[in-house]
Each structure stands twice: as C-alpha cells, then as structure tokens.
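Here the complex is missing a single protein chain, while all its other protein chains stay put.
Chain naming follows the written order as A, B and C, and within any one chain the residues start at number 1.
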Amino acid sequence: MSYNTFGHLFRVTTWGESHGPALGATVDGCPPGIEISEEFIQVFLDRRRPGQSKMTTQRQEPDRVKILSGTFEGRTTGTPIQLMIENTDQRSKDYGEIARQFRPGHADLAYHQKYGIRDYRGGGRSSARETAARVAAGGVAQAVLKALVPGLRITGYMVQMGVKQISRERFDRDEILRNPFFIPDAAVVDEWADYLEAVRKNQNSVGAMIEVVAEGCPPGLGAPIYAKMDSDLAAAMMSINAVKAVEIGEGMAAAGLTGAENADEIRMGPSGPVYETNHAGGILGGITTGQPIVLRFAVKPTSSILTPRRSIDVAGNEVEVITKGRHDPCVGIRAVPVAEAMMACVILDHLLLDRGQTGGVRGRIG
Amino acid sequence: MSYNTFGHLFRVTTWGESHGPALGATVDGCPPGIEISEEFIQVFLDRRRPGQSKMTTQRQEPDRVKILSGTFEGRTTGTPIQLMIENTDQRSKDYGEIARQFRPGHADLAYHQKYGIRDYRGGGRSSARETAARVAAGGVAQAVLKALVPGLRITGYMVQMGVKQISRERFDRDEILRNPFFIPDAAVVDEWADYLEAVRKNQNSVGAMIEVVAEGCPPGLGAPIYAKMDSDLAAAMMSINAVKAVEIGEGMAAAGLTGAENADEIRMGPSGPVYETNHAGGILGGITTGQPIVLRFAVKPTSSILTPRRSIDVAGNEVEVITKGRHDPCVGIRAVPVAEAMMACVILDHLLLDRGQTGGVRGRIG
Amino acid sequence: MSYNTFGHLFRVTTWGESHGPALGATVDGCPPGIEISEEFIQVFLDRRRPGQSKMTTQRQEPDRVKILSGTFEGRTTGTPIQLMIENTDQRSKDYGEIARQFRPGHADLAYHQKYGIRDYRGGGRSSARETAARVAAGGVAQAVLKALVPGLRITGYMVQMGVKQISRERFDRDEILRNPFFIPDAAVVDEWADYLEAVRKNQNSVGAMIEVVAEGCPPGLGAPIYAKMDSDLAAAMMSINAVKAVEIGEGMAAAGLTGAENADEIRMGPSGPVYETNHAGGILGGITTGQPIVLRFAVKPTSSILTPRRSIDVAGNEVEVITKGRHDPCVGIRAVPVAEAMMACVILDHLLLDRGQTGGVRGRIG
Partner (left out) sequence: MSYNTFGHLFRVTTWGESHGPALGATVDGCPPGIEISEEFIQVFLDRRRPGQSKMTTQRQEPDRVKILSGTFEGRTTGTPIQLMIENTDQRSKDYGEIARQFRPGHADLAYHQKYGIRDYRGGGRSSARETAARVAAGGVAQAVLKALVPGLRITGYMVQMGVKQISRERFDRDEILRNPFFIPDAAVVDEWADYLEAVRKNQNSVGAMIEVVAEGCPPGLGAPIYAKMDSDLAAAMMSINAVKAVEIGEGMAAAGLTGAENADEIRMGPSGPVYETNHAGGILGGITTGQPIVLRFAVKPTSSILTPRRSIDVAGNEVEVITKGRHDPCVGIRAVPVAEAMMACVILDHLLLDRGQTGGVRGRIG
C-alpha cells in the first residue's frame, strides 16, 4: 500500500506528481479557531521556491498555495484543510529516453519494479517537488504552534556542503536568511558559492548536512515506546528525498563517548529543572526534556548529473544516462525549509497527542 | 497517548515493566499456517539474555517465552499471538533513593514530568528490559520470513565500542556468535574485553555502533512517501533504548560525496538488474532495490554508572546520584539481537503491505 | 481530532465544505495499473447529482470530477489519486439568520459546541454535499473491483419511503435506474411521486430505508475481530448523513427468531459449499461467506423543512427556525448511490487487506 500520510492526530496527506496539473496536502486534525491565511503559508513556500539563484534548479514556479477547505473567515474550523499548488512550468517535451531508461541514484527502477508503471515525467511522485506540499502543511502547523506555544522557534540551516563546513564559532542566526545556502556563517558564503559553481560546471553535484533546532519546546512531548519524539523525527527526516542519515544530540559521536562524558547533569533552576549540558539533544526516553531539540541529517548528492552513468532501460539494454534538465547541484539546500516544516508537524502532532492522553498536565517538582 | 505498537499490517504491541510480574508482546496480523514454536523463538531470546558474561548485566533471567495464543498444532492461525516472559529476578529491595531521585541520562525526569507518576523500579517501562519483548516478536517475524522469503538473512554485529573499531578486512561472519560482543573480527576480541573491563572498573560505560545487514531481501518493498523502508527502519532503530543516530548506506558520509561518486551504476545481469555498487544501502526512493539493506546506528553509553553525577529529586533538592545495581557497561552489545528483531519485523511488515497493494507482482525488465 | 479518512489499505480522505470553492477526495492505497478515467467516475456522480427532478434539491451543480494526480496514461500508478469537484452554485446570499441560529435536527449546535466555530453556509462540512466526494472515491473503487473481481455487482435501492413500501414480489432490478427513487418496483413509482409531492407541499419531509446488495463477493473477506466486514460496513453506512440504523441479513428481526429458523444450512455444490438460505446476509464471524451481502439502513427525514421549529441562537435567545432554501424532501433517495460507493470502498479495502495477510489463498474443501 502506498502510505502518503504522516502524523497521528495532526495528519498530513500529500498528493501530486512533478508534472501533473497540481499537487498539494490534505491536512486533517488541525485544531479549530486558529488564525490562518494563504499569505502566512506562502512565506514558507517562498523560502523553498526554486529558481531563486543559480544555486538551485532554474525551474520557474510561483508555487502559489490555495486553501480550498477547512477555514472560515480567516480561522481554521477543525475540518480538513486542502492546500493546492498548481504546476505551471511543466515544460512539455519529448520524454522518449527518460521514459524507457532508469536514472542511477533515482527511484525510477525501484518504482518500475514495485508498481509496474510509473509517471516518468520529472520523476513523477518521487520528485523532490512533493516537498512543496510538506512545506505548505508545515505552514499550517507553524500557525497552530504560534497560537499554542508562542515561545517555540524552529530553525534549520546547513552545516556542511560537500567538503565545506561552517564554523560554529561564527554562528549567526540572522545570517541564515541572507544567503542562498541557509548557512549561519557569513564568512564562508562566497567560498561555498564558488565551490558549488565549480561542482556544477564540472557536471557534478554534492551532498549536504542540515541541522534543525527547536527552542522553547515544552517538556513531556513524545509517545513511548514506538512514537518517541526522536523516533518520529527520524522517520520524518528520513522520508525527505535523498536523506540517508539522521542523528539527535551527540548522534553518531555518542558511540565514542563514556557515560561520565555523556550524562547531562541536572540542577534546580528558578522555574524548574535545568540541564547543565544537552548531549541528549533535548530528548530522553523519547520524551522532550524542555531543552532545545537538536537534530542533524545528511542529504546525498543530487543524482541528476550531466556526467554519463551506466544503467539499463526497460528492455534490459545497457545504456549510458546523462540527466539533462534543470537540477539543483545540491538538493540539500532546499531541504532546509522542508525539514523545518516536518519538525513543526511532528512537534504539533505530539502536542495534540500529549494533550489527548495526559491532558497536558505536568508532574510537579518540589 | 502512549504508543506501544509498531507496524502497519504485522503489528507488534509490547507491554510490561522491568520489575512487574511479566512482560511480553501481542503480535497481530501474522499470516496463518506458519510453523512456529516456543523453542524457535527462544533461540533469539537466548542471544540477548543478560548474565551470560561479565560484559553484560549480572541480572540472572532465564527469559523463557510462553505462547499464550494464536497458534494451533504448531502453526499460526492468523489470530493474535500473545508472547509472555515472566520476570523472575526482580530483587525486592529498598528503592527509597531512586524512588525520589532522577538519574541523569535516564528517562526518570521526563516520565515524571509527562505522566506525573512512574514505576521507578529498574526504570519501569523505560528499561531496556522492554527489548526482550521485541526480540520475541522478532522471532515470530523470522519464522514467517523463513517460510515466505527463504533466501533472506539478517545479520547484526558491532563495528565500534567506545574508541575501539573492527577491521573490515578481517570481517568474518562466523565469528559473530563466537564472542560476547557480536563482532565479526576475532583478532580484537581480547582487546575489546580488556578495554570494557577497564571501563567497568573505572565505574564508567561506553557507547557503541552496530551494523545490521539484510541480504536476499526482494526488490519493491517500502511504501512511499511516508512509510518508506528507510523511514520505517530509522523509526524502528531510533525507538530502541539509548539509540541516538541511524544511517543507511553511505549515511552521514553522503554529505561529503559528489553525485558521480555516489551513483550506483546499473547493468543487466542474468536474472535481472544488477547494481555495480551499493552506496544507497539497498534502498532508493524508499523502496528496496534487491541489494543488501545496510544500516548502522549509534548507541549512547549506559547512563547507569557508579561515578557520581549531579541531579535533583522530586522535591527539587539538588543531589548526587550514583546508580548502583547490575548494569551493562555497554548497552550496545545487547542492542544487536534487538536490532535484528526490529529489522525482521519491518521487512515482514512491508512484504505484507506490498502484497496487499500490488499483489507482490513486479514490473518486468526486458 | 477530526477523522476524515476511512479505510485500512484503500484509504479515502474527503475534504471540503458545502459552499467552499471545491470539495473532493484523496484516495491513497489504490492498486497500480488499473484503467481509470474521469468519464468512468462521472457516471456514478451523475447518479447522485441534485436538480434532476423535483424529488431532489433544485440546487444545480454539474458536479464535474477532475483527477489531479495518481494516474498516468489512463491507468492508476499506485500513488494518491486526488479527485476534485468544484462548487459552482453557491448562491451568495445573506446568511444572517442561519449564521446565528441552530437548525433543529442538524449538526449546527453540535459543531458550535465542539469547535466553537463553524462554516454555517449550507451546513459547511456537515452538509450532505460531502457525499459527492464519497461517490467519486467509490468510482475509483468500482474501477479496481471491475478489474480484480469481474463478477462482483453492487446494487442499492429504496425499499421504503415514509409510509410507502415496495413489493418484493414485483422486484425488478432493471427498473431501479428508470425512476427518480431508485426503486425496483415500477408499479409504485407514481404513487410514491404523489406521496412525496404531498409531503413537500405540506412543508414537510420523510425518512427512507435503503437496501444494498453485493453479489459475487468472494468468501474470506473481513478482518476479525474489530474490522469485521459487517462491523466496517455498519460504520461506513452510519457515517452517511442522517443514517440512524444499519442491519445485515435478518437484522433486527433476528431478535425474534429461533436458532433452528436462523441457521443457514450448508450443502456441497459443484464449485464448493452452498448455503441453503442467507439469514446471515453473506457474513459469518465477520467474514464473507460468498453469498450475497445484504444490508439495509434507515435514513431520517430531512431536517430542513419550512414548518417552523423552536430552537435557540448563539446568544441563547429562543427563536423559531424555518429552513428556507433548496432541500430534498427525502434525503434517502440520494443516499442510494452514496451507499453503493461506501460498500465498494469497504469491499475493496478488505480484498487488499486479505491479500496482505493471507495472500488471498483459500482453505480447500474436499
């Protein structure tokens, strides 16, 4: 079965193909009475919109979101919200080759083998274009979180692109939206730009690592044992195209630490428990601790490159594939707003779940 | 809400606390007519059983599984299978301190904050003891897979423990079950043993990295977009106690690669498509390719150590916590059979899902 | 949480309000490779379309369905199918009164109390207009069933309208689509027409009873214990606006029977077991027997009538409500194609579920 829904109570079902008439998200379980507008959601979509710089695909799409249901007089009604984005730039062209060939690194062959049929136009359903629908749904989640958890702030940014890394010392949040890479380090922007341009000229692509942080998330969110906050976040990030790894807090590095090093010691603060450190990345036993949730994930390099790669076609003939067309030399860049959207959806979902089970009451200290 | 179920069609619900009368798993959606026995499942439980060496907790538990329902005359009937493991070694002792104190690195405080009440005996529900139920359920999955996918082989092993790593050159599968670390490298067993003993004597603990490989998994498994095979595997591994990171194929390293390096080229083999390499780790677009599924995850060091750590108690007093009792200096060791069990459940679940939607038919090549 | 999805593997999520820009259904889990077209689905929509006779609301809507995703070159791809129906006849008018008053028998007050906000235009989400989306989804299910279970035939018809009943002796399937009531009894059409016209002139409305039969449904469908075929059918029918009762086979009459009367005796036929009678209505233990599934449900009279009824407004003032506008004097009539659609979805869903768990294999006799 095809599972195009995520979430437990705040449920998002995305639909649509890269080159179909439209794509979108059906958002069910949104709380009622929340202020919402197409403009509010559009802000998030604009951040991931392609064609904004030579760093991303030149495909020109306004990606205008339309709300078709679920709101009334500017507020959510608690009924399903249908978000539609029309595809306006599906250049009609001859797909002859791509229709028969399987592009290495893509899902072409996997889809063919599983379904026996596939919409080969621009990768169809497996296109990263599907993430536009996630970002729109994330906009709804952000609107709800803004109302229910005013202090919450979700911030995503790149920390690595191919061989390039940012400097944690120079971390500057305000810089993130000022450059096309979503990096918090003004000093390396030009260097990264030259590097990526060289990669692109070289008919190649590179991978990336993104970090997403949620500050101001209340403690107590997460549904052990099998819908732990970290478990759901890992699934959400891994479901984004090209993602190959997810880590929380110390992540992979935890394998090399000792218990004494890794323990986040606790002391009593004026308004409750305070952790001295955050090796855990804000999650213990699958439940948020109230510390910042810190998550990183790796995105593989764009598989669509002009460098010829060997493959086969549906007839079983061996062929050489060159993926022409408009592709991001680093898909990781646009994964940043997508990851923020996914995190917003997961946190809201667990906020509603927790309210459902515990009533949102918290155990007292002192 | 507390989510203690995982799986879509093959659904496993685990229940039980560390020091309650029993724990177990309710397995629903198991196909009928499959040969199964307590002995078959016991083999897997024995692999994770504690008290087998000084490398793991000295808690002595036979961990005998009983099948209470769902089978008849040695075969599954398609009805829910209840697997129960009685707790026989819950030493009754004074929990006075632990009852009021929150152990750093553990879920104690998180559970208290979320639920306002917790079974503090041995960590209650958040104890790694819960994984015994997963291993039992995994035994059922292995029995079904044995019947439905004879060629499938799932193998887990440690590749790192603290500062120690294995040598890929000396990889020897047969060695894995010969040593207490589940490592495929005979040459380092003594060295790892001395290292871990030193860590333990030093009242400390270490983390670990485990690799799990599934060979012979058919292509076409995985339910895009939000129940991708890698997405479900990531969630499954991240739900295991103390796991902080999961990666597939190149994983984190993919961030540093170029598209030309990362592409798995395809050629036509005698019995179908063959991939030249496996950077993807056997999964593309969330669907299995027929190549080995390769997954790694990091386990943080045991939080229960004799080294005093600062924390607070329920009254808000600052305290020093020393976690006495019987603890694994490296919880990662026993995570190996648990991870194999989780992978078996996820693969079977997707086999059933795929059969449900596509009928298990595969698109032809040539 | 608002649950706008039904189905286990074949999942339908409907969205949209009576007077919004559009409504529709997101169909996920549809098998791939199935021939489908807007024309095929339109046939079912046309059957429930309003404005076809004075027996139903005069609201004029073409109810044209558009497929926005999930198909390629006339076949399903296994990805979500988005079905959209634009609302073209939402007469803009002053809703002043209805905006503040709660219509008796409607969900107005219930929605207000639950959500604190409601789209009062034409009943918003609680309008029977939502069923257009179900019928469109049912069209997809019918297309799949046509391919997977060629012999299956689902037929709905009215058996009672207010004080009028059909004669079982004169049952004539071909007549069903020839009259505006979907009744299989030509002899009473004029009588029913006069009766309903009198009811309408009398500013009143009437209830109805509908029967739906599925012939050629294979045995073995239904997922005990809590997704029994009859259990899922009951939920599906009860979810249709204004439905107050559902019965299978003997239904309510079973309370008055003896075991000897009610037993469906079995003998061996040429191609397998044959039941002598069908008191069970084709379902035993929640599993289909291969006999016709026979289901009946009661629809309450339209609550929107011109006869004044006492109610209150949002300020708590007592008021007299007269529901003007275009309303069916008997909503039961258009419930017929809706019920057929729901049954098609439920049967297909269980066909896929059964294939997932048992592989669709059947136990042999002899």
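Assorted remarks:
The working rule: contacts are C-beta pairs under 8 Å (C-beta built on N, C-alpha and C of every residue); 3 or more make two chains touch, one makes a residue touch a chain.
Quantities reported herein were computed from a predicted structural model and do not represent experimental measurements.
Remark: the omitted chain is touched by one listed residue; of C:156, C:292 or C:356 this is C:356. Among C:33, C:62 or C:251, only C:251 touches the chain left out of the display. One chain of the complex is left out; on chain C, the residues touching it are 1-6, 8, 14, 102, 104-107, 109-117, 125-126, 130, 160-163, 199, 204-209, 219-228, 230-232, 234-239, 241, 244-268, 273, 276, 279-281, 284-290, 298-305, 307, 309-312, 314-318, 332, 353-354, 356-358, 361-366.
With the whole complex as reference, residues 9, 29, 31-32, 78-79, 224, 352-353, 355-359 of chain A touch the missing chain. Mapped onto chain B, the interface with the missing chain covers residues 1-5, 9, 11, 13-17, 20-24, 26, 28-30, 32-33, 66, 68-70, 72, 75, 77-82, 84, 114-119, 124-125, 352, 356.
Note that in this section only the chains that are shown with their structure count from here on.
Taking the mean of each chain's C-alpha atoms, the chain whose centre lies closest to the overall C-alpha mean is A.
Between the CA-based centres of chain A and chain B the separation comes to 26 Å, rounded to the whole angstrom. Spacing of chain A relative to chain C, judged by their CA centroids, is 38 angstrom.
If each chain is reduced to the centroid of its CA atoms, chain B and chain C end up 45 Å from each other.
Residues of chain B in contact with at least two other chains: 224, 353, 356-358.
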